[in-house]
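For this view, one protein chain was removed and the others were kept in their places.
After this line comes chain A, so read on.
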């Protein structure tokens, strides 16, 4: 397949593995502790496990699987909010597929659907808008999830709904932004990550400059990366080269998709529709200031929270799951006692087991319960 196979080429991969081995060996001469590199995006996590890249790493290179899977960081209370709206008579509740299996305190959207709620999977917010058009007597709600990757498309959907005067459409907004969360992580004492493989699709929208503070203030290298295995390997090599040289810069490995200044039209649409929430809760990480988006007052007619008089719930994460420790790179998925026992992809306890981009689900799916031989 063109534009895919090139980025999975075994020969090129071999030379990158070698380059990584050499860089790691040079680093090991002057440094006794392992180098930990956090891949921020869930898509990167998925690629790392799918291609078993971790199993090919030298001993002193470790991946920490970061918080960039929007489904994984969905707090339980927010799922309960979604279910309470979906259960209301006359509502068609629409969502991206992988959010349907995330458990809240009241179960999952799949279970709500089985119990009678009209929950439908859509591939685009515009599909939800089309449902609203086709069902004028029903209330159609879209669960607006994701980082800046999906936020421009939901913003444009609100603008289109307004332009068409569609009054039976609204959104439960759970858009989040990665930069405040990275800042919060970096500010935590003992945050033991030496460099970042930076978000790819998010950066396509926001560009690479928002990460400058990571290099300037926190002196860690960032390499914005694509999602194919060669992208990850090359980016890791670039991070290691910076560490070896004692540098901390923002580099862009994903230049074929990510312009340094981002996408001005997408950012303008987001800015027109959304404003920053004072605080937003992340599953496993808790509340982080300025990390969520909400609809501006001008668009409040499209705000499902307002339309359905929602009182947002807070539900504490299950004590047995250590999602937060995995998300911050403190432990690996397997180090959590719930992994593969009380927490499996069939019966996820923590959100990292839900989406295939979650570190635990990817680990379970591609390595199995026992350590891969």
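In this section, a residue touches a chain if its C-beta (ideal position, glycine included) is under 8 Å from a C-beta of that chain, and two chains touch if they have at least 3 such contacts; residues count from 1.
The rule is short, and it goes like this: contacts and distances are computed from a predicted model.
Per its UniProt entry, the chain excluded from the display bears the name "Hydrogenase expression/formation protein HypE", taken from "Fis family transcriptional regulator", "Carbohydrate ABC transporter membrane protein 1 (CUT1 family)", "Hydrogenase expression/formation protein HypE" or "NADH-quinone oxidoreductase subunit C". The chain that is not drawn here is touched, among residues A:31, A:50 or A:256, by A:50.
Shown as candidates are A:96, A:169, A:254 or A:302; the residue that touches the absent chain is A:96.
Listed here are the chain A residues that touch the chain not shown: 1, 4, 8, 10, 13-14, 43, 46, 49-53, 55-56, 70-71, 96-101, 110, 121-123, 127, 145-147, 149-150, 201, 229, 345-346, 355-357, 364-373.
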